[in-house]
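Dropping the structure in here first, questions after.
All protein chains of the complex are present and in place, except for one that has been dropped.
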Amino acid sequence: MRLIVKGCLVSLAIFSAISASSSVNAFPEKSVRLTVGFGPGGPSGIAARFMQKRFTAVTGQELIIINKPGAGGAKAWSQIKKDKKDGYELTLLNFPHTVLQPIARGKNAGYSYEDIQPVLYYTSVPQVLAVRKDSPIKTFKDLVSAIKAKPGSVTIGGTGIGGSNHSAFYKFNKVGGFKAAYVPFKDTSSTIAGLKSGSTDAAWTFTTQGVKDGDSIRLLAIASDKRMSLFPELPTLTELGYPVVDVAYWSIGVPPGTTSNIRQKVSDAFQKVVNDASVKADMSKGGYQPILIPYPKSNEFKARLGKDYGAVGKALSKKKK
Amino acid sequence: MEFLQHISASFSPYILAVGTCGLFLGILLGALPGLSSTFSCAVMLPISFSMDPVPGLIFLGTVYMGSTYGGSFSAILIKTPGTPQSITTTFDGFPMAKRGEGGLALSIACMASVIGGLTGIFVFLWLAPPLAEFALMFGPAEYFWLALFGLTIIASLSEGNLMKGLISGFFGLALSQIGVSVVSGDMRFTYENSALIGGIPIIPATIGLLCLPVAIDLIADADHHLSTPLTERSNNFLRAARAIWDRKQNALRSSIIGTLVGIIPAAGGAIASLVAYAEASRTAKKSDRFGDGDPGGIIASESANNATVGSGLIPTFVLGIPGTPPDAVILGAMMVHGVQIGPKLFTEHNDIVLTFLSGMTIATVLMLPVGLFLGRFIYSAVTKMPKSYLVPMVALMLVIGSFAIQNNYHDIVIMLVLGIIAWVISRFGFPAPPIVLGLLLGPIAEQGFAQALMIGRAKDSVLEIFFARPISIALIGCILAAIVLPPLLRRSSFNRLRMKENVST
Partner (left out) sequence: MFQLKMNIAGKRAKNILGSLTFGMLGTFMLYAAQDFESAGRVTPAFIGCGLLFLSVLLIIVEFSKSELLPPPTAITGSLVRRSLFIALMVIWVVALPYLGFVVAGCLAFAIISAAVPKNSNKTSTNFALNTVAGVLTTIGFWVVLTAFLKVPLPEATFF
């Protein structure tokens, strides 16, 4: 009798091991849902759509993108906790937003830093300082001298308060000892519209806009650690003597409490998609900088970003009080 | 002439099929309450990715055009704007349907949509690069004045008691304050409640505020939802054509207003139809009864919102700034498809633009037969439907419409709560449409005001930025005219109306 039970248990264990291993290979077995906290046409929406275009071809399943814009992404992130932990309900995470918001908004953010669980950082965009093509400010030097000539009079646009553009603005001013007027806009395309209409003198924005609007705006400097191959002429702020690095990252996120097995599967599946040559090419052409920080390294990277932006976030929210 | 060649070239069966499919899907999605044009385009993105860039874009463009028109179906028949663009269509469309002229209202909406749609596309075709400059003349102060101008139609919507209309409008503005403040980063009135973090979303709120009271009143008695048509036997097509011909100035002006507002980045069809409606009711004849079932209101609203479809693509293609919210989706699709935008597109890849536009033109013309056919079909379905089926059907669409767009349970709750509030306060004489206006225009006004103030302070020119720019001056003139003129014009007609009532009672 005991033998039979033992045999059953063994065979059960073997069976479950086999099914487990086959499901590792098989993820995803049904369509995968990815919630994006911004509208379908913004940099985040497009970052997700790049993957959607090739997802079916690579994995054999569909990627369903749900746009849930609101509160600078927080509307989507505040609902991560409620998602199923099976790897099929994912959320696109933006950094540094998800670090800065819980600091600035406290409980009103709707989520905490711990709710943010990245499993695969796959793309990034450095921030750039941009002006209108026919602006009297021609070079980075012009901008600096204009800011110095009359502190507080140069207007610089950016998206929102306490977001990544605002953090770049703050860091840059701190490093240079500058004083300028920050004008917040509701989204990236409004920021660019404000810049192009001459409402603001300059803007903090992303390299994606440099590609899209290359004809009508001029990039002055890039806040990354090295020059970007798409803009070989564009100097980094560090080269110019103002060591500011501020890059926005996107990661696939899982709900907190997801097992490491599932995290690994999600990370692996999406890694295959973003490693697809055409996805990479599309992203590079669009001004995105593909990166690859899979699970479990993604945890360390999140901790690093959390440390880097923790101080900035505190300063931004302290400045407000 | 190059365009004519392209029209013939794009008369390929494939493009025609793609355009018709897009149109059909767009109309159906737009007609369902809550499924907005932005949503419809976003849902269709994966399908467009499976096509070549140009057919893909035509597909998205026709979905957009169709949904903008389709929104008028539910606006007219159940007072629920299918898309935010047709909020103003409810003001006159529903009263018309209520008194038995729904078929006529739908035909007018269809023709006005085609007129507006073609205007927008032709302006794009011939004037895109120069008009893109117009988009750049809009700074924060101009947005502020534009929003204020939109709010002036509260006056024409609250015939009888202006003060209560204004209170409703302010209530809408108050609701618009919930959520993150763009200009200060504050979380306002959210009280750590995750349902309120993103603010009051406009689509569920509109559905609740305008349609739930209708549903609540539907169940009160056994009468038919819409009056039995009296004159429906006569030809709606000819009657609608005559109604538009009699108001050709209105149709033309509203198409042009729609075109211009469409070019202004991020303003969109909802604002365009509001502005066109405000202008139409300001210049209305004494005999017109805007807000009470005047065909002019539908013409203004529908021709303006469809004009934004074509013209909104002007800043999208030339400047890379979406002119209307759905254009953001089309812009994203262009990026993913790898179509280079900017002035270069017009010089180096003009064939893409021309093929796209001719596809859109054909689809817009097709909208006339398709729209009239669908209109007739849906209208007779709604009028013949037994009430015991219609009421739960409307209730079901309210729930789906508020949920689907963002896949968010909280939005259903918001729809329900606001709808109940709207019904209760309407019993106290406070109208619901101004709440929608306040909710829609509040953020635009606030952001414009605060940004203009910040810029003005930095440059020591606060007064100049608000009052010394040409478009601002023009808008201020319109606002003053909208506030001052109607009471003067109406006094005489109101007196006459009262005299007549006194005689009859």
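Residue numbering begins at 1 within each chain, and the chains themselves are lettered A and B in the order written.
In this text, a residue touches a chain if its C-beta (ideal position, glycine included) is under 8 Å from a C-beta of that chain, and two chains touch if they have at least 3 such contacts.
Note that the structure is predicted; figures quoted are calculated from it, not measured.
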(message) In the whole complex, not just what's shown, which of B:L4, B:A220 or B:L463 touches the removed chain?
(response) B:A220
(request) Decide which residue listed in B:I7, B:C21, B:A395 or B:I471 touches the omitted chain of the complex. (result) B:A395
(request) List the residues of chain A that touch the chain left out of this view. (result) 31, 33, 62, 64, 66, 320
(request) Mind listing the chain B residues that contact the chain we can't see here? (result) 29, 43, 160-161, 163-164, 166-167, 170-171, 173-174, 177, 181, 183-186, 188-189, 212, 215-223, 387-389, 391-393, 395-396, 399-400, 403-404, 407, 409, 412-413, 416, 420, 423, 425, 427-430, 442, 445-446, 449-450, 454, 498, 501
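The rule is short, and it goes like this: only the chains that are shown with their structure count from here on.
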(request) List the centre-to-centre spacing of chain A and chain B in whole Å, with centres computed as mean CA coordinates. (result) 33
(message) If we count contacts the way the header does, which residues on chain A are in touch with chain B in the complex?
(response) 35, 39-42, 45-46, 49-50, 52-53, 62, 65-72, 74-75, 78-79, 104-105, 107-110, 152-155, 160-162, 181-186, 189-190, 192-194, 196-200, 209, 212-216, 282, 285-286, 320
(message) Can you tell me which positions in chain B touch chain A when the two form their complex?
(response) 38, 41-42, 45-46, 49, 135-140, 179-185, 187, 190, 192, 194, 197-199, 201, 265-266, 315, 319-322, 325, 327-333, 335-336, 338, 341-344, 406-408, 443, 447, 451, 454-455, 457-460
